[in-house]
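So the structure is just underneath, and the comments pick up after that.
Entry: subunit A
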Amino acid sequence: MTTSAVEATPYNFAYLDEQTKRMIRRAILKGIAIPGYQVPFASREMPMPYGWGTGGVQITAAIIGPDDVLKVIDQGADDTTNAVAIRGFFARTAGVATTTQTGEASIIQTRHRIPEQPLQSDQVLVFQVPIPEPLRFLEPRETETRKMHALEEYGIMHVKLYEDIARHGHIATTYAYPVLVDGRYVMDPSPIPKFDNPKLHQSDALLLFGAGREQRIYAIPPHTDVVSLDFEDYPFEVQTFDEPCAICGTRGTYLDEIITDDKGGRMFVCSDTDFCERQVARNQGVQNQSSAAASEKTEMTDA
Partner candidate 1 sequence: MTMRLCLSGVGKTFTMHMRDGTRLPVLRNVELAVSEGECVVLSGPSGVGKSTILRMIYGNYRTNEGQVLVVDGDKIIDVATASPRRILDLRHRVISYVSQFLRAVPRVAAIDIVAEPLKVRGVEADVARDRAAEMLARLNLPERLWSLPPATFSGGEQQRVNIARGLVTDHPILILDEPTASLDASNRDIVAELIEERREAGAAMLGIFHDGSVRRRVATRAIDVGSFASV
Partner candidate 2 sequence: MLEDFTPSEAFVPEATAEDPPLLRASGVSHFYGNRVGCQDVSFELWPGEVLAIVGESGSGKSTLLGCLSGRLTPTAGVVEYRMRDQATRNIFDLSEAERRFLARTDWGFVHQDARNGLRMTISAGGNVGERLMAIGNRNYAAIRGEALDWLGRVEIDADRIDDRPEQFSGGMRQRLQIARNLVTGPRLVFMDEPTSGLDVSVQARLLDLLRGLVSDLSLSAIIVTHDLAVARMISHRMMVMRNGTVVESGLTDQILDDPQSAYAQLLVASVLQP
């Protein structure tokens, strides 16, 4: 990775100083070596408020190089304020190319989604994490949760799921659904919908998680077993949608509800905007092709 500063700004490459990046990289490497384990790191003040992805930004800053192509999504969308701002931040401080296309990106920083298009082994997905500790819900003491991780005392994770079933008749946790990584550490996958949980399992891409305020980094290396916690008689299930996407017509993607008016009108559309746009383009391409084919035919007939 280069140390040359970007001409346009007075900052070091990718904003953080090199010592900090090394410190973060060491934490990342440790996280990769111990899948699912939360590695403490000295989170820096970033030029954005906590809760806006300071953990993810620091990881991205530590791993990005001048040849990388960066994509940033927020709830699946490339065009929200947060995604645009972070993309702009790295375009300015690192001078890297940015993209909205999943297939073109080498690093994708995300808040609360995993792209629909399967990731490749040369891609890295960086998650922004608000609360990294999956045990926090039941155990407020950090000293105790650390001990519980160390000793694999994970009974209370199932207590949480038990409470769900007792109260709602099913496991009502729909996001930040806890997983067991590599048969060892219980991990919070960040508030992604549980729809995305299966994509964590045996992923081709490296998955990195950063929590800036809580000062934790953790990782799922490629091809790691990731199992969503459940009961024998209440097995883990992902959300399903009755309707296809109202824009691109695709079935089987994760949909967001969009309120369209104040009379109860609403529609369901892909939360992954890049995927949705490309589906629309492909559909149009098919239409163009078929109309082109039809005109050729006409011409041929004419001839």
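By definition in this document, a residue touches a chain if its C-beta (ideal position, glycine included) is under 8 Å from a C-beta of that chain, and two chains touch if they have at least 3 such contacts; residues count from 1.
Selection criteria: all candidates are chains of the complex that A comes from, given by their letters.
Here the structure is a predicted model, which means the values were calculated and not measured.
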{"item": "Touch-positive candidate for subunit A in this complex, from 1 or 2", "value": "2"}
{"item": "Residues on subunit A engaged by candidate 2 in the complex (per definition of touch)", "value": "138, 147, 150-156, 158-159, 162-163, 165-167, 230-234"}
